[in-house]
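All protein chains but one are shown at their positions in the complex.
The chains carry the letters A, B and C, assigned in the order they are written, with residues numbered from 1 in each.
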Amino acid sequence: MTKISTITKPIETPADYMQSLRDMKTEIWAFGEKITNIPDHPLFIPHVNAVAKTYEVKSEVKSHLTGKTINRFNHIHQSVDDLVQKVKFLRTINQLTACCIQRCAGQDALNATYVVTYEIDKKYGTNYHERFKKFMTYLQDYNLVTIGAMTDVKGDRSKKANEQSDPDLFLHVVEERKDGIVVRGAKAHLTGVSGAHEVIVFPTENMRENAKDYALVFACPVNTPGITYVFGRQTNDTRKLEKGDIDKGNAQFACVGGECVAVFDDVFIPWEDVFMYKEYDFAGMFVEAFASAHRQNYGACKGGIADVLLGACYGIVKANGLTGAGHIRDKIADMINMTETLYAGSLACSYEGHKTASGAYVADTVLANITKHNTSKFVYEINRLSHDLCGGLLATLPSEIDFRHPEIGPKLQKFLVGAPGVSAEDKMRLLRLVDNISGGTACVEAMHGAGPPQSQRIMMLRDAKLEGKLKLAEKLAGIKEKK
Amino acid sequence: MTKISTITKPIETPADYMQSLRDMKTEIWAFGEKITNIPDHPLFIPHVNAVAKTYEVKSEVKSHLTGKTINRFNHIHQSVDDLVQKVKFLRTINQLTACCIQRCAGQDALNATYVVTYEIDKKYGTNYHERFKKFMTYLQDYNLVTIGAMTDVKGDRSKKANEQSDPDLFLHVVEERKDGIVVRGAKAHLTGVSGAHEVIVFPTENMRENAKDYALVFACPVNTPGITYVFGRQTNDTRKLEKGDIDKGNAQFACVGGECVAVFDDVFIPWEDVFMYKEYDFAGMFVEAFASAHRQNYGACKGGIADVLLGACYGIVKANGLTGAGHIRDKIADMINMTETLYAGSLACSYEGHKTASGAYVADTVLANITKHNTSKFVYEINRLSHDLCGGLLATLPSEIDFRHPEIGPKLQKFLVGAPGVSAEDKMRLLRLVDNISGGTACVEAMHGAGPPQSQRIMMLRDAKLEGKLKLAEKLAGIKEKK
Amino acid sequence: MTKISTITKPIETPADYMQSLRDMKTEIWAFGEKITNIPDHPLFIPHVNAVAKTYEVKSEVKSHLTGKTINRFNHIHQSVDDLVQKVKFLRTINQLTACCIQRCAGQDALNATYVVTYEIDKKYGTNYHERFKKFMTYLQDYNLVTIGAMTDVKGDRSKKANEQSDPDLFLHVVEERKDGIVVRGAKAHLTGVSGAHEVIVFPTENMRENAKDYALVFACPVNTPGITYVFGRQTNDTRKLEKGDIDKGNAQFACVGGECVAVFDDVFIPWEDVFMYKEYDFAGMFVEAFASAHRQNYGACKGGIADVLLGACYGIVKANGLTGAGHIRDKIADMINMTETLYAGSLACSYEGHKTASGAYVADTVLANITKHNTSKFVYEINRLSHDLCGGLLATLPSEIDFRHPEIGPKLQKFLVGAPGVSAEDKMRLLRLVDNISGGTACVEAMHGAGPPQSQRIMMLRDAKLEGKLKLAEKLAGIKEKK
Partner (left out) sequence: MTKISTITKPIETPADYMQSLRDMKTEIWAFGEKITNIPDHPLFIPHVNAVAKTYEVKSEVKSHLTGKTINRFNHIHQSVDDLVQKVKFLRTINQLTACCIQRCAGQDALNATYVVTYEIDKKYGTNYHERFKKFMTYLQDYNLVTIGAMTDVKGDRSKKANEQSDPDLFLHVVEERKDGIVVRGAKAHLTGVSGAHEVIVFPTENMRENAKDYALVFACPVNTPGITYVFGRQTNDTRKLEKGDIDKGNAQFACVGGECVAVFDDVFIPWEDVFMYKEYDFAGMFVEAFASAHRQNYGACKGGIADVLLGACYGIVKANGLTGAGHIRDKIADMINMTETLYAGSLACSYEGHKTASGAYVADTVLANITKHNTSKFVYEINRLSHDLCGGLLATLPSEIDFRHPEIGPKLQKFLVGAPGVSAEDKMRLLRLVDNISGGTACVEAMHGAGPPQSQRIMMLRDAKLEGKLKLAEKLAGIKEKK
């Protein structure tokens, strides 16, 4: 596979990691500027920090390819325990960052590629699986960060990839060369470009023969020429550019991953990095393999973030002197109930995982889908309760600058004080953290990350074995079996 | 322990089991009659049938006490896998009966007694644990059915056991003899008396020193002299006495367990059957050990029943010719989502179980509590959706007698027909099954079985480690650690 | 119109009313028997009692046809105040019966016929409106009870009336005679046959030209030859046949209306009682006029019933000594919130009603539809909370016979006692009332009465003026208006 020329030895520490990003000089557009010093630019620092945390608080495992100790995010799951450790680690690391750590989509895309390339080879006698193992070995050896690029921009959603008025609205191959392919299109919602080394690009829907030019899976370094990244706006994004650390809420790690639109302008991909090429009948399988793997995570990562939110709200309740109030305790109990229900989903689908023909383990589909589906409701409900517990000050708190101002600062500090022993500053800090975690972008991520709710419902309906359940009912109802 | 004189050899088949009940001649009052032919009386047959099913579809395991193969319901969990197999079997068997199989409360009481007697002995040097092992061996060897008796009738619920105006409102010891104790009081909500051999009686709340006379755990045969059982009314209970099998909905197994009030009128219990006696400081521990074990089950057994309900609704949707309607599919997806979320809870708390000092394994407390708590909402919501899917006929369907009547039957059969190929009778059978599963008593059981929702909330609040979560939040909010 | 021969003078008192039913000798089948002494048969007495209550607690108004004082249920709304008084009275009377009083569907059908006949005449020059006014005058003068018959039995619901495999699955005309028409088919869910004098029959869906034989509106006495009524089973229906008054819950009035299937076996209807005949283009208008009028009521009647449920739960809370508990108070507040939100809908759609071309006033369509739609969720939620508040005894309470039995009665009375001053009997009575109100059939009625939720959603989507709202959004978003 195409090695990133600037990466010459394994990344070991957060500092190594930061340096590797500096060396890559990936370009991301934001607010009309082309930014190249990503890991040192305030707009991206907190997002990169969240990834760097995974080089500090490590979950390591033995590679089944090389036998070496590797970072779990570059691992192909070899057991049910691998699946369980994945989600347990996600809850732990998200408790420490309260921010998306941006590595699970890549991890899930790698596992999906591993599973699907095995199947394509089996049917078509191709050699994708071995090719991909080489790529995996490279990632593991150098300890790189990979992200996923799935969602095409789509245009008219009532139409399939090949039916759009502009063929580029889904990413597709435009030229086949001896040494590789040339692709064009755009992918939305790329999480973690700012902190990534490699990106895996793959389809967003199942396909028929007439869409085979769209049936592509490939990898490339994120700084591959021809890709233009434009950073998406987030709620309160420019606070990252402000001075101070209170108003940011979570100054070190921001929130959510930081998403880009990526435009692929006739980008060349050498054959060694291509893992599906026109095998359209496997596009749907890839989507499902990725989706189930990704949906597996949501109860754990959102559970970890909800833990921090719960802690912050509990702090506010204490600051307000209200720990004893029945209705307050009831709301906290509801938050716990939903947080743990989310997590129970991630655990259950992991424990109930099974082995695929490729040898890789995958989570249980129905349970993974209900896990993600629950986040799309419960996260909103948890956030709502957090707003209830925090009171109106959550939305009317003056700025940190005012709070530190020599003339008005002392007034605010006097009047915004909490119960005896709780300073106004501590209250402000917790409120801003709640604001950060429960705000707009974070909600939408819980809704649409890993696919909108409807996509989970479709899988549930398909896999819930309704006919079998009907047979159970018919037997109990005394209905004779039909021949 | 006190052997039941009529049981002289191991029960092996459903038929053996039925005979064992006949031999015991347990008396239960219902509708002003003292009924003694329990397993042959139409009011009890379907409830007993559900228990008998566990002698036919068996989940067996090796006893850690004797090494023999035993029924899982008489097993002390020796591993996480035992916990998981328990809930998986519950879903399976409930899919076959759509009715409470009435054995888990006993199983959970046995496990709680095992755990707690070990702890009492450790503190007080008593000999309860060995005594209890003997009892367990007896149960396992003869393959008996045990139930639990927990909830005191309570009177004024703002007062503790020892504060009631009538001391008998909680069960207590009234006399200590050389050979045993005499107890008085009443327990409500005993599930499965009609099909049980033994009952374990235990406290319903934590206690202080002044309530030590109420701190009792003991076992006795259900037909012990001095106990009066009165059967509780259930929704549509007298349909069990009617002819025909359609209107009953689930003619073979009825629904819910069939609960009794048990009045203990100075009942003598020999010492060998007493497993806690005035060790009031262990009452709370027993309650929790039992409650967590019992709450572990609810996502699985209600999941199994919901599977049947889903199947029946799917059958109605087919009968109405509406499988393609978007809003119908959406409601089915919601039912699947909740059913699997319930089950995910049971799985997660089982997989995350741990070993106690006694060697027995127990489920994770917080996850077990959210599991039960979710049933108290989701089961109602699932039932509501089932009513939505079934249409108004669910509540206006004429009786089976009318349907079979020579004069009006043919009219009903002509007009209540479904989509081509679906007879009126098949529709009726499914509708009555839905009615049976989703009706009043079944709802209340999902609400209050294993304790009302508030009891789960209390445990969640206590065990959710709020202070630890606050520390996570403070760190991210930039609040200095307090010394 | 066809006068009922046995009714020769105005009905004035509940006693007159009862006698009028006796005289009519309407036949209803139930449990394989043809019952003719309806108002004196225990299966029907409580339902008839609920109707009789409207002859005792009267809401009277001046007829716009005759100027005489009449019962509001036979009134054509002449003002917004009429619409408001209608729903206010429904809440009041349902507070007194906690049972459907079975007269609103008839009232709403009468108003719909009044509005639609006016429109048909205007288009086709027919004479339905005058004909109908005569019928109304008769009803008003003799103070009769009218019910509605709308829902056809339908068979395959993916097909329209004229597409069914059996043409009789929707009611239709089979012969046109000089003096009238002959109709065949069956209507489901007729509420209140047992207490009615007249029935209005009308279509259940909009129709095209090819279904014109199904576009019929007519009235007939309920005891018209050729109609066979079969009574539907309800939750705990046979308790009405038991002795005692506790287990019935609401001994005087039962619950819900008591629904029949009505089979029309070539029934002759004279022209003077026909109010739509093949004017298929008005079938949809009739459905909507009736539906909006009927949906208007649900927040009021269910609000009245919820008041009783709230009262009963509050009584149980007092009996348990728990009025001070925060979580208990919270649940009561939720019940109040939903009850009053339901009622607010009924009030709002009434106050916002408007005059039609016929001069009759009708409720606001969108607000009437949200009102009914809310009941299909809130009533279930209110019932769920009632179960939470009542505790498990709601589902395990022994029978009244046991409670009165000389041997075991005293035991139950001792042990099921409440907080000081509350007898076991009072607790039982309230629990059985809650059971009656919150049980199966009552739930389904709240779901499907006045049409299933989806039917309300369709009307909301149609009438919510989405394009207008889009314009508001476009203006604020700075989008130029499209020419």
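Going forward, a residue touches a chain if its C-beta (ideal position, glycine included) is under 8 Å from a C-beta of that chain, and two chains touch if they have at least 3 such contacts.
Just so it is clear, the model here is predicted, and its values are computed rather than measured.
Of the residues A:H41, A:K133, A:R208 or A:K377, I need the one that contacts the missing chain.
Considering the complete complex, A:K377 is the one touching the chain left out.
Of the residues listed, A:K58, A:K133 or A:H448, which one is in contact with the missing chain?
In the complete complex, the chain left out is touched by residue A:H448.
Among A:N71, A:N236, A:Q252 or A:N337, which residue is in touch with the absent chain?
A:N236
So one chain is hidden, and I want to know which residue out of A:D82, A:E119, A:E198 or A:E259 touches that hidden chain in the complete assembly.
Of the candidates A:D82, A:E119, A:E198 or A:E259, A:E259 is in touch with the missing chain.
Using the document's definition of touch, tell me which of C:G315, C:P398, C:G418 or C:G449 contacts the absent chain.
If we include the chain that is not displayed, C:G315 is the one touching it.
For the chain that got dropped from the picture, name the residues of chain A it touches.
Touch with the absent chain occurs at residues 29-32, 151, 153-159, 165-166, 168-169, 186, 188-189, 228, 230-236, 238-239, 247, 256, 259-261, 263, 265, 320-322, 324-325, 327, 376-377, 380-381, 383-384, 387-388, 391-399, 401-402, 404-405, 408, 411-412, 414-420, 435, 438-441, 443-445, 447-449, 452-454, 457.
In the whole complex, what residues of chain C lie against the chain that is missing from view?
Against the left-out chain, chain C lists 84, 95-98, 245-246, 249-253, 307-312, 314-315, 318, 329-330, 332-333, 336-337, 340-341, 343-345, 347-349, 351-352, 366-367, 370-371, 373-374, 426, 429-430, 432-433, 457, 460-461, 464, 466-474, 476-479.
To test your reading of the contact rule: which positions on chain B touch the chain that is missing from view?
325-327, 329-330
In this section, only the chains that are shown with their structure count from here on.
How big is the rotation, 0 to 180°, that puts the C-alpha atoms of chain A on those of chain B, in steps of 5?
180
Given that chain B and chain C are copies and touch, would you call their interface same or different according to whether over half of its residue numbers are shared?
same
So how far apart, in whole Å, are chain A and chain C when each is placed at the average of its C-alpha atoms?
Taking the average C-alpha coordinate of chain A and of chain C, the gap between them is 51 Å.
Taking each chain's centre as the mean position of its Cα atoms, how many Å separate chain A from chain B?
40
Counting only residues that touch at least two other chains, what does the list for chain A look like?
Expected reply: 329-330.
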